[in-house]
Each structure stands twice: as C-alpha cells, then as structure tokens.
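Take a look at this one; I'll ask things after.
Note that one protein chain of the assembly has been removed; the remaining protein chains are unaltered in position.
What follows is subunit A.
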Amino acid sequence: MSSLRRSARHIPQALAALVLLLLVIAAVFPGLFAPGDPLAINPADGFQPPNTTHPFGTDGSGRDLYTRVIHGTGPSLLIGLGATALGIGLATVLGFVAGLGPRWLDFGTSRVIEVMLAFPGLVLALLVMVISGPGAFGATVAVGLATAPGYARIIRGRVREIAGSGFVEAARVQGRGRMRILTRHILPGTARSLASLATLGLGQAIVWVCALSFLGLGVAPPAAEWGALLNDGRQFIATFWWLTFFPGLFIVLTAVSATVLGRGLAKTTRSVS
C-alpha cells in the first residue's frame, strides 16, 4: 500500500516525461504525426475553425495549423535546448571560476553577474538580438546569454558549498590534490544540481525563444515555429481564436512538463545530498 502511494507520487513526473518524449519524437520525425506539408497553401480553405480534416483549423492562406504546430516543434525545441546548453555551459565556467578562484576573481565575476541580473532577462536578450540581428541563431545566443547569469550564481553557490564542506577538508587532510578534489567531489556534486537546473531552465528558454519569435526577432516566417505562429495569429485573436490557442497550448505544455520534471529531479537530488 505504501509502495502504491510512493509510485502515485511519481505520476506527474511520469506524465511530464511522456509529454516531453512525444514532443521530441515530433521534433525529430514531424512527418510521423503530420504527413502534410506545413507550407502548402490552399486559399480556398482560409480561416477554417477546427474540424475533422483540420483538427486545429487553418490560417488565412489555408495552411493546416496542426501540421504547422507539429513541424514547429523542431525549431522551438532546438533553439530552446541550444539556448539552455549555452546558458548552462557559460554559467558553469563562470560559476567555477567565481567559486574556486582567488578572491578578487570571485569578486569581479560576481559583480558582473549581478549587473547582468539587474536587467530583466528578456530585455537583455533583446539587447543581444539588436547586436546579433534576428534569426534562429541570434535567438539561441540571446536567450543563452540572458539566462547564464542566473545559473552562474546558483552554480557558484553550490561549488562554494561543496568546496567548504567537511569532506573536501577530509580529502585535503588525506593529501588529495586540487584537481582530484575537483573531479572527485566538486564536479559530480554540482552535476546533479545542474541536471535539474537544465530541465527547469528548458521550459523557460522555450518560452523566451517563442517570445522573441513573437516579436518578430526569432525564426523568420513562413517557417513554422511556435512563437512565430503566435505572432501570425495575434491580429486575429478576437476572431480566429485557434490561431493563437494551439501554438500557445504547446508552449505551455512544454514549459509545464519541463518544470514538473525538473522539480522531480531536484527533489531526488536533494534527498541524496
């Protein structure tokens, strides 16, 4: 009975993992779910509400929205993943430098991180986009850079926590060198928190990427991308609700699933350390 209750606690995480798995499959093999062409125009079928042939309805040019949303999964996830990887990667370097380096380096890095944190994340991303110019690559870099300072601070804290722990001191008494302590204790210790951090961040990154595309700075039309689709439907929000509803639903679904999974990972990490 108690094992039943224990497994019941994992149902949300299992569901979230399933949703993400399906989305990843859709991103890699969109044809599996939507065999049609996302760019095929059929002006006669413009602005059809959801029906049996077009489950999500169609847009003004008569393109099937379901096909476009499914085909939009790839770019959205890819940019989100790329941005998260970039952000976490950069943050790991900054976090370790600040956490383990000499005091002046920690001071300098921490102040830079704080200055960057003072900007709202999206504004920072917009700033980067102004420099890099619009496009998928620019959006990835922008979101990656904008999320890095937040991660860097968390990683720095975790690194310092482990570096000051009793077991690192015990390792020093045993005569272990700096590299050995780094690879044996500090890296594995932070890796666990990084995994949950990355999953949690993925949802946020996807939302931001979509936001940039929505503002016309991310993936350029007519390519299907959730944010760009939202932007397309924006002017018809009062009349043709499905144009914004379905892309929005997928964004929310992805973000919520990533968050639920990330929370679950964080919880198991905490119970270990």
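List of remarks:
Keep in mind that, in the parts below, a contact is a pair of C-beta atoms (placed from the backbone, for glycine too) under 8 Å apart; a residue touches a chain by one contact, two chains touch by 3 or more; residues count from 1.
Just so we're on the same page, contacts and distances are computed from a predicted model.
This complex has a chain not shown, and the name its UniProt record holds, of "ATP-cone domain-containing protein", "ABC transporter ATP-binding protein", "Pyridoxal 5'-phosphate synthase subunit PdxT" or "Cytochrome b", is "ABC transporter ATP-binding protein". In the complete complex, the hidden chain is touched by one of A:Gly31, A:Pro49, A:Pro120 or A:Pro188, namely A:Pro188. If you put the missing chain back, the residues of subunit A touching it would be 165-167, 169-177, 180, 184-185, 188-189, 192, 272-273.
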